[in-house]
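My structure is below; once you've seen it, I'll send some questions.
Excluded from the complex is one protein chain; the other protein chains are retained at their positions.
Residue numbering begins at 1 within each chain, and the chains themselves are lettered A, B, C, D and E in the order written.
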Amino acid sequence: MSIEKKIKELYEKNSISKDIITKITGKAHVLKKKGYDTIKIMNFCGTHEWTITHYGIRSLMPDNIELIAGPGCPVCITPGHYVDLLIDLSMEGYTILSYGDSYKLPGTRLRGIRSLFDARIHGGDTRIVYSFLDAILIARRNPSRKHVFFAVGFETTMPSTAVPLYNKVVPENLLILSAYRLTPPIMKYLLEEKPEAVIHGVIAPGHVSAVIGSNSWKFLPEKYNIPTVVAGFEPIDVLLAIYYILDMMDKNEPKLINEYTRVVKPEGNVFAKKVMSKVYEVRDAYWRGIGVVPKSGGYHSRDYLKHDLYYNLGIEDKPIKDILPGCKCPEVTLGISKPTDCPLFMKTCTPSNPYGPCMVSSEGTCRIWAENLPLKIKT
Amino acid sequence: MSIEKKIKELYEKNSISKDIITKITGKAHVLKKKGYDTIKIMNFCGTHEWTITHYGIRSLMPDNIELIAGPGCPVCITPGHYVDLLIDLSMEGYTILSYGDSYKLPGTRLRGIRSLFDARIHGGDTRIVYSFLDAILIARRNPSRKHVFFAVGFETTMPSTAVPLYNKVVPENLLILSAYRLTPPIMKYLLEEKPEAVIHGVIAPGHVSAVIGSNSWKFLPEKYNIPTVVAGFEPIDVLLAIYYILDMMDKNEPKLINEYTRVVKPEGNVFAKKVMSKVYEVRDAYWRGIGVVPKSGGYHSRDYLKHDLYYNLGIEDKPIKDILPGCKCPEVTLGISKPTDCPLFMKTCTPSNPYGPCMVSSEGTCRIWAENLPLKIKT
Amino acid sequence: MCLGVPAEVLETRKEGELVILKVKMGGVVKEVISGIPDLKPGEYVIVHAGVAISRIDEKELKEILNVWEELGSLY
Amino acid sequence: MCLGVPAEVLETRKEGELVILKVKMGGVVKEVISGIPDLKPGEYVIVHAGVAISRIDEKELKEILNVWEELGSLY
Amino acid sequence: MVIGRYITTVHGSGGFETLEIIEKLIVHRVPENLRKVLDGVGLDVLDDGSSMRIGNTHIVISTDNFTVKPLFFPGGDIGHLAVSGVLNDLVMMGARPIAFMDGIIVEEGFPRDDLDRILESMIKLLKENNVALIGGDFKVMPKKSLDGLIISGTGIGLAEKPIIDKIKPGDKIIVTGPIAEHGATILAAQLGMLEQAQGLRSDTRPLVKTVLPILEKYRDHIHAARDPTRGGLSIVLNEWVRGTKYTIVINRSTIPIRDEVRQFLDALGIDPLGVAGEGLAILSVDNEVADEIVEELHRRGEPYATIIGEVIVPEEEYLAGRVIAITEVGGKVVVQPNALNLPRIC
Partner (left out) sequence: MVIGRYITTVHGSGGFETLEIIEKLIVHRVPENLRKVLDGVGLDVLDDGSSMRIGNTHIVISTDNFTVKPLFFPGGDIGHLAVSGVLNDLVMMGARPIAFMDGIIVEEGFPRDDLDRILESMIKLLKENNVALIGGDFKVMPKKSLDGLIISGTGIGLAEKPIIDKIKPGDKIIVTGPIAEHGATILAAQLGMLEQAQGLRSDTRPLVKTVLPILEKYRDHIHAARDPTRGGLSIVLNEWVRGTKYTIVINRSTIPIRDEVRQFLDALGIDPLGVAGEGLAILSVDNEVADEIVEELHRRGEPYATIIGEVIVPEEEYLAGRVIAITEVGGKVVVQPNALNLPRIC
């Protein structure tokens, strides 16, 4: 059987999920008897959240299982002042290149041009690119114009700029605003600083782990006794992760399980890690709506400063108040509130006209809930 | 009676032209008896030619009067290599500003981009302006871009650049390609060098004379015995000029008559002449299709070279072969041939797709003939 | 050559030494460069390519109208 | 976060030290940056944001399919 | 004409070049039997609109695109123009407009207020003329891929018998109002010469109330009717006479044109006969009723309606198919169908 066929089979195997759901229901029942009236399983990756809602997995869960979303959307936690700066630069004639995800992300201002999308409407040259490679090609074709790439993402995304920078193929007229943030530090921060967030199990991010290695999550079971599963992104992967978590809870043996071995190694992608550590250095960093989290940001190291936007402009990366009035993104992002707790949800804040950052990215919890109400219905 | 009403009356008085035509017919008859089987009256101003054809004046003339057009269209005689140069500059990012007249003027090339109009189609920024003042405003609004104004014209048009240059209001990013040519020299050249052009009378250019003064034409009757009338541009002005010429022929008293006293003074516009002589100096110059004519071109004098296109580019204004194969413009322009003598006329050369320069400007003889076939018909 | 049209001077203003006229030509009002010294609102000029190149002389205008009148009727 | 999709490596080329892969993802072929050393045509990778961040391990892939199979039928 | 490798503004001028491109690239490709349907007219005649017959009713349809810049101008706006233009095409076919469909395409970032004004003026005019808006389309194009807004309009009208343009010798040519008003205004606006309204004003308006009743009343005497939009009067007359054995002779000094318009166009060296109007019609009518029609037009609210010429059978063969003008001084000239005029200084 060829690998291609196997990949297709992965997709088709989703149909056997029903059997796994039955198993989950059984385990949940057992745990309920053991006193677990609410089991909170936090996923930590927007794509997991997407899988859960897109496939209606919440509608299939037994009553005592609550699937909650953690701070897994890099767009949602990207500081608003970055967007303000890029808007202003676009109006001064810079070309701004962004992933689709961050294109509609609002900055901190409540009036006028609020996002890169708005900026385009007002004549700014802001564009969506699929990858940093496309950004390189665009900048090369327009050597007389300055370009800025908006590098939003977690560890998964860091190689996209790190590898080309390391290999010195980035043209001079292409600057980078690094908004990279790191995931283990935020997880630690959440557990240490927000005791109100009760978490029984964690579905750890599959593609982050592909880069940093599944071992990076060992601290969760070892230090905090939280059963943790590194999982893939098919619904069946997620269901399996839930089952494994329940099983560990049942056995009271919190461990780290790697369900996504087809992609994730314990040590991760060694080459990428090496390159990233050359190009980026770790510093304390501001997360939108959350605050400054220790050792959680990736900043260009000295040898790569010539491509750093802030360095080039000669200004400082200084956060300003970017929690929009009335928006509950901070709580939603940390899994403390649900979008439906926000009074603006689906009123002044909608996917086509987002007010808060969590409504922007298709990984933002609010956006996901807006597009796929979790239903428990009979039809 | 207000001056406005009088101007309107000028226009309306055209209705009494029939009486003047009867007088012309009478005089022509008398001259025929004196042996004048063909009386050639040359006009020297494209606008006179336009009046003649637009009002169908040829259709009203007696058989022995032939109204011929002289080299009165500045577009037709503008060297083709100027156009080539401007096309190339537009492709390099210069903005080229031109009067509507010269916008479709073909350069010397037979393929590819042939005119400023073509250049626009291929992405060059070439535009029509109504005046040099508009060019100044456009250049001011776009300080980071270089602009070139295509200064085509006779003495009438020279003040348009001379006055602003003299008054130092031209921005640095606005260069001028001076294609100015002078009219008395070409008239002398025609009489001296082209004996095949038989001319019984001249209708001298009204607006050229408003600038240089009617006295400039004294040499025609005094040196060459040609009855000459400086005339206005209403059909009745032209008819009156024809009548005066016939009358002078009849009396055998060639003189200079100024029919256009309402606008033209013997000494012309003294202020404009002073400014022109500061800004421009007279040199031998090339006329398209005709050749180099002594002391017939206006070139920027030393103090104004910083706005001169050729000076700025550091290249030489050097004519190249610009008579298009098969085109009879040289003969047409000098009044030696008629457009209908050209085998391309209205075949491969039409107003909407001009091949030769005389088909471009609405003053070009070929264009005028194409649009207004001179008819002698009964209806 | 040299299309010239009569226009009425409405306003004059200076930009440095350059005199700019606001003139009325048919249904439009347009700014043109003055090529004649000392123009005043109310005067009529001939405008060519955005420059006032000559005053219209009211006396001579009346004169030519008379000439035409005579020529038209005398016959 | 971090949408990643499986893709087949069709070709590899170098630009200086940078390795660029031509990969097939669904109905399209696209150039992406290699984030893994020594990839060869025919291998499968996970592509995220235009970068191949991980090989797909054929043995493990077979393994998980078996796990699923079992879980799906055992009950 | 050789079309050339690139399309130019000449091809879109509405002159013979436009007709040629339509004939060469489109009509030519369509088999004869697919150039019209249901007993109507279509690409076989290229009149103001097309038609089809259902029972005794002729349904007349016309579609047009509107790309005018600026979008707002003295006397109207692009919405006003779109409705007027489409309804007038129906009226010129002798049809009573009953329905309209619009296609609005705007550039991303277009001000909502401007869109509002344009739609308001469109719909207001439809209401005034009792025409239903039965459908349409709304699209947004990415920033910089369209300059502002354009409108496509489709009109549907009913006629007992449509007017298919076919001039007859002896016909009188009537112009219902002053020419060149719209084109002159737009040109002035484009050249930045409209800083003060000084008598230039587009004449854009539907002729449903003033001209249509007369076309209905004198239906059998009206041999051709057209609105002189792109290309102006000279194109209309040339299209009518082209390929016939007749000559159209017009008396140029009788053509209604306002002083402000004439003087402005003179200043740019542009012939008013080639300049668009959007609130008038050119008619070719039976000699016997010509004066009566003019009087009726005056009564109905077209005070400038005038007979400007006639259709004759020329003595000289080479005049057949041409338009001849008797000039203001009694001269004779051929009126050529040149539609694209650039302003000139010479």
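For this structure, a couple of remarks:
In the analysis below, a contact is a pair of C-beta atoms (placed from the backbone, for glycine too) under 8 Å apart; a residue touches a chain by one contact, two chains touch by 3 or more.
What you are looking at is a predicted structure, and each value in this text was computed from that prediction instead of being measured.
In the complete assembly, the contact with the undisplayed chain comes from A:Y103, out of A:F44, A:Y82 or A:Y103. Although one chain is not displayed, subunit D still touches it through residues 1-3, 5, 7, 24-30, 47-50.
The missing chain lies against subunit B, touching residues 120-123. Within the entire complex, the positions of subunit E that touch the omitted partner chain are 3-9, 11-13, 18, 21-22, 25-26, 29-31, 33-38, 40-43, 46, 49-50, 52, 54-55, 57, 59, 61-65, 67, 69, 98-99, 101-103, 105-113, 115-116, 119-120, 123, 126-127, 130-142, 144-147, 150, 152, 154, 156.
Just so we're on the same page, only the chains that are shown with their structure count from here on.
Among the remaining chains, not one touches subunit B and also subunit D. Compare each chain's C-alpha centroid with the centroid of every protein C-alpha atom shown, and the nearest one belongs to E.
The interface with the greater count of contacting C-beta pairs, when B-E is set against B-C, is B-C. If you average the Cα atoms of subunit D and of subunit E, the two centres end up 62 Å apart.
Centre-to-centre separation of subunit C and subunit D, using mean CA positions: 79 Å. The set of subunit D residues touching two or more other chains is empty. By the document's touch criterion, interfaces exist between A-D, A-E, B-C, B-E, C-E.
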